[in-house]
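What you see is the complex with one protein chain gone and the rest in place.
Showing subunit A:
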């Protein structure tokens, strides 16, 4: 009987801890009142190692810090999923902050629409001024993470001579991919082991991860897309 009780308790515990509570992180910070170490802050109360005065709690974060750190409500950086690049490096979308992102969802085994989407992306990139490319990423996100391993993405990148900046290839889990597609408003469906049917949408995000433009369709005129990218780069 005790055993059952124990098992039930552990089930209960597991079911409660399955999902992390996402309440606001109110970690108080402490700072020397004399600012002996400049803006250095401590997570626990104590005394300043330089002047030995008691550290004081810092209550508010200054406005400037807020604006540079806070992610806006409509930013894709609100997604916390982890992605792997063609070089096998893991990243979160937020790490792309500061760059204008031009994103499209494809899969490497695609024979129909994807080569044209790749061509569209190349065409867009070619129309952008060279000096703006430091703050630009042209991103391909795989909708077929099962097939598209980092190695496969790497091979695809090399094949298309897109293995250097501003080009970037990303993959994640199927769940994260579905979520990402939901944000991009891209619909896709697996129709055979190697084939997907999908929306052809190229999305432009500004440096804060907010969507500023979407180009839908294949081989369409991309003037508007290029204009929006230029504007987003200039607004830095």
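Rule of thumb we're sticking to: a residue touches a chain if its C-beta (ideal position, glycine included) is under 8 Å from a C-beta of that chain, and two chains touch if they have at least 3 such contacts; residues count from 1.
Methods note: contacts and distances are computed from a predicted model.
Note on the omitted subunit: UniProt lists it as "Formylglycine-generating enzyme required for sulfatase activity", one of the names in "Iron complex transport system permease protein", "Elongation factor P", "Probable glycine dehydrogenase (decarboxylating) subunit 1" or "Formylglycine-generating enzyme required for sulfatase activity". In the complete assembly, the contact with the undisplayed chain comes from A:74, out of A:74, A:87 or A:235. Within the complete assembly, A:181 is the residue of A:124, A:139 or A:181 that touches the hidden chain.
The set of subunit A residues touching the chain not shown comprises 1-2, 4-5, 8-9, 11-12, 14-15, 18-19, 21-24, 73-76, 78, 178-179, 181-183, 185-191, 197-200, 216-217.
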